[in-house]
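Worksheet for the structure shown next.
Missing here is one protein chain; the remaining ones are kept as they sit in the complex.
The chains carry the letters A, B and C, assigned in the order they are written, with residues numbered from 1 in each.
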C-alpha cells in the first residue's frame, strides 16, 4: 500500500517576497513534499498557476490525501476545482488544511462556517499543547511543540465543534487557539493544523514535519471511493426490503428521478 | 419578547399540482405559518417568486428564525440570497430545514456534505421515534409520531454527525432515517426535520406542528447578533493582552489588513 | 418559574485554613449562593458535614440545578449519595462542576474518564478566552475574563470531547486549558468551569459570577423529570407498534422481567 499525497500551494509569496523566498526557495509545497515522503507515502505537488491549478479530475481521482496551503489568492481558485475537491472529500479523499488555508474556499465549504479568527504577525513564541498524546497524529511528539517565532491565530475560531481537539496553542502575547482539529465529512477525514506562517521556517521544524506525516496516514481512507455519495437514488416500491403496496397520492410517476 | 419567524417556501407544487393544491390551497408556507404562530412567535412568509425571494438583507436582519421548504427549484435560488442567509445563521439566526430542503443550497452550504439520501414515494407508514423526550423540541409529544402516509427517506443520510439525534424514523418498507438532527454553526442553531412530503397533509398533523413550534423556540438565539462573526481582525502587537515586542521577519506592514 | 439551585461545598478549607477563611468566612457555598440568587433563581446550600451531605433523595427531587465544589475530601462523599445525584442528572437535573470538582466522584462518574489534568499553585495570571460569545453561558462577558491570581490547570484534561467548548484559558506560566465545557447526559446538562481556587477571591469576581448565573439558567431543564430513564421495560409482542407473531427460540417467558 502506498498513500498518494498531493501538496497544493498557491506559490505566490515564495516568488514575490524575499524573506519567504530565502526560507522556501522551491516553494512551501516542495518543502512539505520532502518532509512527508517516505516508504509508504508518495508525494506530488500542484500549484495555483498550473492548468486547473494542477488538480484536474483525473488527478484528484488518483489522490488519497490532499494538503492545502493558500493565503493571498483564495479568490483566484476556480469554483469548479473547489467543487470537485469537495466531492472527492465526500468520496473519501483526506484533506489537510494548513495555516492561512482556514480562509480557503475549500475549507469554508467543508465547514459551512466563516472560519474566521484573530491574528497578529509579531514573531512571538507559540507553544502547541498536545491534547491527546495517544492519537495517530501526535505520535512521536513530546508534550508540546515550541515555535520560537510564529504568527498569532486567536480565538474565537469560527468552525464547527470538531470530532477531536488535538492541539491547543499558547501565545506569548496572551492568546490561545485550537490549533489542531479533526473532522469527518462523508467518507473523508479532515485535519486543520494552524502553524505555518510563511516568514518563519516552520515547515522545517522536525516536530511539525512529524505531525504532517502522521496526518497524511490518519487522513488516508483505504476504503474504495464512495463514488455515488452525492446521489439520491429512488428505491421503487417493489424493491423495498419489505413487501409494500403503493398507496396515497403521488407526485412522481413510477421510476421518475427526483428533483435536486 | 417575540420571536420573529419567517417561513420560506418555493411555492411551486401548490400551484402546479392538483393533489398538492387540494391539501395546501394557500401554500405550505401558509399552513406552517398558521401552525407556529402564537403569543410569543410572530410569523411572516416569503416565497421564491418574490423579489430577492422575499429575503432582502433588511428583512433577514429582522428575522430570528427562518424555516425553509424547497424541492423542485433549489437551483433557482440566487447564490447571493444564500450568501446572506448563511451569514445570518453565523450571526445567530436560527434555521429550520424541512423535508426536501435537505438538497437546498443553504443546507448543503451549512453542512459541507452532499446531504444525499435514498427515497421512495409509496405512501407508506412512517413512525418517528423520539430519542430524547426531555429536549425542548420534543416537549408535548408521546414516544412516537405516526404518519399514515409518508415519503420514505432512507439512510445513509450524508450529513455531519449532529450535536444531537432527536428523532429516528421507521418505515413500513424496511428503511430507517435519522429524521430530526440538531447542529450549532457559529451563533446559529440548525434543526433538520425530514417529514413533510407535499402530497400528504403532514403539516396538518398536530404532533408535527408541535415539533415546528418547539423548534422555533429552540432555534431562537436571544443574544445580540454577532455582526462581525466573519471578520478576521488584526490585533496589533501593542494591543496584545501581554506586553510584546515584535521580532522576526514579517509579511504585512504594521496595521495592514490580512488577505482573504 | 423559579429555578431551584443548590450549591454544594465540602466546606473544609474555609474552616481549617486561615487564608481561605479570610476570603470566604461563610464558606465558598455561601459566596456562590449570594452571587447566583436573583428573581428567577432560588438558592440553597448543602455541605459534606450534613446528614447525607445535605442531599437526601427528597431534596434532590426538588433541585433543578446542582453546583459542586469539592477538593480535599472527594473520597468522603458517600457512594449512595453519588448514585442518586447521577440518577437525577439522567432525569434532567443540571450539574455544574467547579474547579477541583474535576476529581469529584460525581464528575468522574458522569464523564467515564480519569478527569485528570496538570496543576500549579503559583498565583499566576489566567485569561479565559470566550470561544462562543453568543452562547447563553457567555452573555454579559467581554472577549476574555482576566484573573490576576489563579491556580494553573493544564492540558491534557482527560474528559470526553464536549458538546461545546466555551472557554479556553491562557496561563502566565505557559500552559492552556479548556476551562469551560458543556455536556448532555440523558436529560441532564453538565457544565464544567475550571476557575475557583480557594486561596484567591475568584468567586467574588463579577465576570465569574455572571458565568455561574448564566450557567444555572442554561443547565435548567424545564421538562418534567424523566423518572424511568434508567428502566429497561419489556415491550410484549402484542404491544408492538406493528402486528407481530412471536417466532424462534426464547430465553424469557412471556412478560418476564429482563436481567440487569
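Quick note on the criterion: a residue touches a chain if its C-beta (ideal position, glycine included) is under 8 Å from a C-beta of that chain, and two chains touch if they have at least 3 such contacts.
This is a predicted model, so every value here is computed, not measured.
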Q: Specify the residue from the set A:73, A:163 or A:207 that touches the hidden chain.
A: A:163
Q.
One chain isn't shown here. Among B:37, B:73 or B:168, which residue touches it?
A. B:168
**Q.** Of C:160, C:206 or C:222, the residue in touch with the unshown chain
**A.** C:160
Q | Sites on subunit A contacted by the missing partner chain, in the whole complex | A | 92, 127, 132-136, 139, 144, 146, 163-164, 170, 184, 186-187, 221, 223, 226, 241
(Q) Considering the whole complex, not just the chains shown, which residues of subunit B touch the missing one? (A) 127, 129-133, 154-157, 161-165, 168-171, 174-176, 178
Q. Hey, which subunit C residues sit against the chain that's not shown?
A. 13, 17, 19-20, 71-75, 86-87, 90, 100, 103, 109-114, 116-124, 149, 152, 154, 158, 160-161, 163, 172-175, 183-186, 197-200, 229-237, 240-242, 244-252, 258-260
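Operating definition for what follows: only the chains that are shown with their structure count from here on.
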Q. Taking each chain's centre as its mean C-alpha position, how far apart are subunit B and subunit C in Å?
A. 31
**Q.** Centre-to-centre distance between subunit B and subunit A (centres being mean Cα positions), rounded to whole Å
**A.** 26
Q: Would you mind pulling out the distance in Å between where the CA atoms of subunit A average out and where those of subunit C do?
A: 36
Q | Per-residue multi-chain contacts in subunit C, two or more chains | A | 127, 132-133, 163-164, 170
